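In this view, the complex is presented without one of its protein chains, the others remaining in place.
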Amino acid sequence: MTDALDLLGIFVFAVSGCVVAVRRGFDIVGLVALGTVTGLAGGITRDLLIGEIPPVALREWEWLIVPVVAAVVVALMPRLVERLHHPVLVFDAAGLGLFAAVGASRAVDAPVSVPAAVLVGAISAIGGGLLRDVLAGEVPQIFSADSRLYAIPATIGASIVVLGDEAGLAVTPVEVVAVIVTFVLRMGALRFGWHAPIPRRTVEADHLRSDP
Amino acid sequence: MTDALDLLGIFVFAVSGCVVAVRRGFDIVGLVALGTVTGLAGGITRDLLIGEIPPVALREWEWLIVPVVAAVVVALMPRLVERLHHPVLVFDAAGLGLFAAVGASRAVDAPVSVPAAVLVGAISAIGGGLLRDVLAGEVPQIFSADSRLYAIPATIGASIVVLGDEAGLAVTPVEVVAVIVTFVLRMGALRFGWHAPIPRRTVEADHLRSDP
Partner (left out) sequence: MTDALDLLGIFVFAVSGCVVAVRRGFDIVGLVALGTVTGLAGGITRDLLIGEIPPVALREWEWLIVPVVAAVVVALMPRLVERLHHPVLVFDAAGLGLFAAVGASRAVDAPVSVPAAVLVGAISAIGGGLLRDVLAGEVPQIFSADSRLYAIPATIGASIVVLGDEAGLAVTPVEVVAVIVTFVLRMGALRFGWHAPIPRRTVEADHLRSDP
């Protein structure tokens, strides 16, 4: 069951990568590559960091087939993908919560510190989209001042799992709560336009360079 | 012998990185760094993914010296490099085939799935060039709609090695076939202008964003 959810999350993330590739006019190689990276890079980075090597994405063949299927769907049915734009955002929010919770769960079993487990959970959830944007030559969406909350819900979801583990609570109910909280925060951000605060920028900020 | 071919492949890849650095007006640090990344990042990523840590590029000192030599050649003899432009493309195609075959061969010995072994082989071959472009602030050439086939020959070469291994064939002849097929496909793409197909893009594609 978790596996099916994992694969659904990968599929949805991969679709978002493929859509960016189409938007940028990439060829089929770029489409498959960007879909694969977006679907798998978060989990692969998580596994490298916690010493789960080779990463699960390379051990289970289904993990690799899913992004290819996503690429085929986007390449052959662009209008369907468009029409499913809003459902995709819903699934993406679910994937975000799922990856944050599963990632944090795996991290608490590894010899890492408490804040590191939160970070690893958040990276699982947002790492794929981050690398997608870098490879597409764009500044990561999650940093942008006009993006809706994305990394913050993932970090809160991962924190719930890690704190639950510290408190000795039963794993599954805590994970369910974490997924729901992440999902609700992300959907609320999309619905109501919640943004992360933007730090004040002084007039002189442009002159602040580490290498003048 | 394989070692000599490995090092030749690294050299040619490193030259391509150094040439990009010169074209972008980077200083000598950028030249050496981009050459080293282009020559070694594919193999290092491969080794991290399959758990070969430290990567062979860090264990054998020759692997690190070769990119530095490439940087010196490009820095001191820019006209020679220009004149050798076409030979370099030929060697690059050979390096592509060699890295795909060797990478896939190493991956099938690791506990990874069959499609993952193909992916790891392809990453060995194309990873350096990909990171070269990202560090140079360019969208990866292999994604671009006007690029000739590059990742596809590498993926086919890696697939031949992996399928040969699955079929229980002798390793060396299969590797030779894989290198030749990759090389011929890449050279054909350069000669005849073969492109990967470009997915249809609907009018509305620009509105497709994962975060509207």
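Labels A and B are assigned to the chains in the order they are written; within every chain, residues are numbered from 1.
As a working rule, contacts are C-beta pairs under 8 Å (C-beta built on N, C-alpha and C of every residue); 3 or more make two chains touch, one makes a residue touch a chain.
As the structure is a computational prediction, the values presented were derived from the model and not from experiment.
Within the complete assembly, B:48 is the residue of B:48, B:114 or B:145 that touches the hidden chain.
When the whole complex is considered, the residue among B:100, B:120 or B:135 that touches the unshown chain is B:135. Residues 48-51, 53, 110-116, 119-120, 130, 134, 138-140, 142-145, 147, 150-152, 195-202, 204-212 are the ones on chain A that touch the missing chain. Where chain B meets the chain that is not shown, the touching residues are 16, 19-31, 33-34, 36, 44, 48, 53-55, 57-61, 64-65, 74-75, 78-79, 81-82, 85, 88-89, 92, 129, 134-137, 141, 147-148, 150, 190.
As a working rule, only the chains that are shown with their structure count from here on.
Computed centre separation for the pair chain A/chain B is 27 angstrom, with centres defined by C-alpha atoms.
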